[in-house]
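Input: a single structure, listed below in structure tokens.
Partial complex: the chains shown occupy the same locations as in the complete assembly.
Labels run A, B and C following the written order; every chain starts at residue 1.
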Amino acid sequence: MSLLEIHNVCKNFKIGNESVSVLNDLTLTVNKGELVCLLGVSGCGKTTFLRLISGLEKQTSGTILINGTQYKIRNRTVNMVFQEPRLFPWLSVQDNIIFGLKRNDHSKAKNLKVTEIINKLGLSPYIHEMPYKLSGGIAQRVALARAIVTEPELLLLDEPFSSLDSITKNSIMEDLLDLWKSANMTIIHVTHNLDEAIMLAQKIIVLKYRNNSTECFDIMNLSYPRNPESDYFKELKSKVFNSY
Amino acid sequence: MLKQVKIRLQGVILPLAIILIWQLVSNYGMVNSYILPSPHHIYFRCIQLIENGSLQQNILASLIRVVIGFLTALLLSIPLGIILGLNQRVKLLLNPILSFFQQIPGIALIPIFILWLGIDETSKIAIIVYSAIFPILLNTINGIETTDKNLIEVAIINGISKVGLAYRVYLPSMLPSLFVGMRLGLSYCWRSLVAVELLGASKGLGYLIQQGRELAQPETMFLGVFIIGLIGMSFDNVSKGFEKKIIRFKSNDYKED
Amino acid sequence: SSSQQQTPALPKTINASYVSRPINVPSIVAQDKKMFETEFAKDNIEFKWHDLTTPDSQLEALASGSLDFANSLNNLSAILAKANGNDIKVISAYSAFPKGIALVAGSTAGISNEADLKGKKIGLQSGTMLYQMLIEDLAKSNLKKNDITIVNMDSSSALTALLSGQIDATILPDPLLSKAIASGKATKIRSAEGLISGLSVIAVRSDFAKNYPNLVKQFLQIHKQSLDWSTNNLDQALQLAATKNQMDIKAVKRMYPEFSFAMSMDNAKVDLIQSAEFLKEEGMISSDTDTTNLINDLIDTSFMPQ
């Protein structure tokens, strides 16, 4: 069953007096429970794409359906990790993380889950600190935690690991896969890292620069954990790379 | 601890120096004591008025007015500011009229206040409110409008309601502006007292100042001025302290030697 | 409504303004002794005092009905108000103190009589009794307004300006007057006696007077009582005034003889017409005003206690 349907979506931005097309006639479907990685060169419109899905930006034309209807923002079905951490400077790490939880949702079970996520992301030493004291990578993980704890049906990740070293990243990727499986989330993950995409995705979509086409690589069938050093992946990698 | 004390002391140096010089200059008759009485005379007057109890009454009367007026101004201008800051349509509708009234001298509104609100406390409070409302309003609007759009997006995507948005994102973010508005508003409350207490008050610091003027008692006038200055300053300091407590999120910044 | 002979029900409250400065003994005494409060309470009427010192606010409050009686309203303001449609009646004199108003000059200004004013800078508020005195005084020395420079400012500022040598002369009422002279930096040229009446009056809303003539009478009756009490207990009365205005008792005693609190309106009509003519000449009321009619309509002595 498809969770997200995108039909002939166009997005233009006004630059000066010109209207510049960023996304042009995009059509795409993401199924419930799928983990999709979205690739594309810098400035090709990945962030814009996520913002359209989340409802933060309105498409110039075309339709976007989530669960068959037009998505109403504030519905908590979709959450997003932005490309920048965007932490609330007046809230401690802990308060930032629980920002999106409903006020009446501070049950014990929920608290346990939040603590678990905090621990998995290695944030427990920092929970009482204010954001300005955090390193780039820690801040990014806090932003990730903030979105994950709300357990959205559809999670949009905009380069969530860009500031992480490989060790931290690998461990978090595993945790994310666990969560994805257990929580039955659908994830669209924007990344500029091929390895990352190959390690995670069931489907890899490459967005072309100021153009109407996307290319889609289906690797749904492959099991986790994956070995990016395998020949299959090397081949896939170069295929994806060439499709940019 | 010691450093704290030292810092506090620094701030007192200048005022003390001024008072000292003022007293010296007065002693040598270098200023006209009918215009500028010496600190000593003002102090003497102060003791006198404390002893007959009238100073306390004057202070209390003004204090109550200012507090009520200021709180009313807050209650009116913060919500209005939030609405104007958020809603472009309302802003366009109300802007000209607000912009107009922003310019009007309080004294010109007195006849209207008398007509509509009578000559009791209500009119006096209205003048105080009018004096304080615009700094709070404009700074609230500015606070709303300079709130980081990125954070608002985060809040919206997390399903925060409009009310939640107001008090969980806009409010903390606009606190610095809001405090500026509040501090300005409060000081204009104090400033308005003379005009206010010309309107049917028989007590108050503004009344005292006016009395001093009309009866050619400069020491009474300056006493009133001093007390307004000191109380207003204390309020201002409390508000600054409060602000520091609340706004904890300022980052450490680069300091040059 | 005049055809209906029944008088309207008594008002719940009566609002009156008082001015305690400079030494308005009757108001101070009446207030202290709660004379009005007690008397009107007998008719279940609450009596409320309002300390409205500026004539503008008094008149605006009268016009808006917030105020029923205004004490110590200067005669020029009363005339101006009446001429501009504020329907009030002057029912009694309140005070007159021409002796307590004087033209003073800075001691270094080289002014010893009115004739020396020529070419000088004089600070006072235009449109007031003080201004009226100046014009009358100038006329006596065959000077015109154009022969001097008038700097518009209130009396308090004028005192400061005189003492700091910014103006050459001014006209001051007591106690500013005695302060100026005591400073040694100013000399008194002449008082207002013989130039203006310096009259201030008690005024009532015409509406109120029409509806409750008896209450107006009663009001003046009580006012008279306060005057009688003051005369009989002068020391006590002056002490009250000193306390009320935070003044030195000596200063009060020295000033008191300058004041007349006589209620009599016998000469008032002439004085008021003179004032109205003055206002007309100065263009402050319309040039087609019939001053006699205006003043006749303004004054109503029918409420005076016998």
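Quick note on the criterion: contacts are C-beta pairs under 8 Å (C-beta built on N, C-alpha and C of every residue); 3 or more make two chains touch, one makes a residue touch a chain.
What you see is a predicted model; the values in this text were computed from it and never measured.
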| item | value |
| --- | --- |
| Overall composition (this structure file), stated as a label formula | A x2, B x2, C x1 |
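Here is the rule we go by: only the chains that are shown with their structure count from here on.
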| item | value |
| --- | --- |
| Contact distance in steps, from chain A to chain B | 1 |
| Centrality ranking, top chain (CA atoms only) | B |
| Separation of mean Cα positions, chain B and chain A [Å, integer] | 49 |
| Gap in Å, rounded to a whole number, between the CA centres of chain C and chain A | 82 |
| For chain C, residues contacting two or more additional chains | none |
| Residues of chain B defined as touching chain A within the complex | 150-151, 153-161, 168-169, 172-173, 247-249, 251-252 |
| Residues of chain A defined as touching chain B within the complex | 54-56, 73-76, 78-80, 82, 84, 86, 88-90, 99-100, 102, 130-132, 146, 150 |
| Parts of chain C lying in touch with chain B, wherever the complex brings them together | 15, 17, 20-22, 49-54, 56-57, 60-61, 63-64, 66-67, 155-156, 159-160, 163-164, 175-176, 179-180, 183, 185, 243, 245-247 |
